[in-house]
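The complex appears here without one of its protein chains, the remainder shown in place.
Let's look at subunit A:
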Amino acid sequence: MKTLWFICVVIATQCWSCNYPQDPDHTLDKIKNQTIRVGISESPGLTIVDDDQPSGTEVELIKGYAQTINSQIEWIEGSQELIVELLKEHEVDVAIGGYSKQTAFKKHIGLTRPYKTERIKVGATDKSKIPDEIEGKEIVVEKASHALVAVVKHKGIPIWKDRVIQTDGLVAGSEEDLISQGLFVSEYNLGTVEHVIAIPKGENGLLKSIENYILREWEKKEIKESL
């Protein structure tokens, strides 16, 4: 019984200290004050990979995070599939480029909490034009977008456009984009995309560290900007 209490006390003191949970492969320890290897795949809006410096929302997020742990970033560019393989082998520490909570790779990688949830809605120039459901209705969507997937899933008839432009008909897209174009949007969602950052599976210390950044700094920053 005494040894049992002893074990409990040891565990409790360990857990109260900051480095709990720990990484099985010590990723966080390795990248702190060192170099963080970031796998990056092109994903319009979120990550843009140019000749020198990548840019985009997710790039900003990772740059912000790297600052908090005082690390340099080394960019490693490749397709999502390649980057996922590198994550599995611990050859990259973090990956960005359009991963969502529903990603087909989710069995092989760890995912953070969403740093942003995109709601896909139906928009129109007039509120009365928005239908209760979109089944069998023609809807303008961007060609390569989550909105297209959502429209097809709801049995709407998609009309492809390279960019969503002002029309008299119905448009589907992320709530933000639709509102910024001055459109009225539906109450209901056609779908949601929860944007996340990918990490090696089971690196729970790193996960906690990134999630803390997302919650304490990133989300506050986002709110400030939107105001």
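Here is the rule we use: a contact is a pair of C-beta atoms (placed from the backbone, for glycine too) under 8 Å apart; a residue touches a chain by one contact, two chains touch by 3 or more; residues count from 1.
Note that contacts and distances are computed from a predicted model.
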Protein name, per the UniProt record, of whichever chain is missing from view ("Putative ABC transport system permease protein", "Amidase", "DNA polymerase Y family protein" or "Cation transporter"): "Cation transporter"
Selected residue (touches chain absent from view) among A:20, A:160 or A:188: A:20
Hidden partner chain, touching residue among A:37, A:121, A:195 or A:208: A:208
Interface residues of subunit A (partner: the chain not displayed): 11, 14-15, 20-24, 26, 110-113, 199-205, 207-208, 211-212, 215
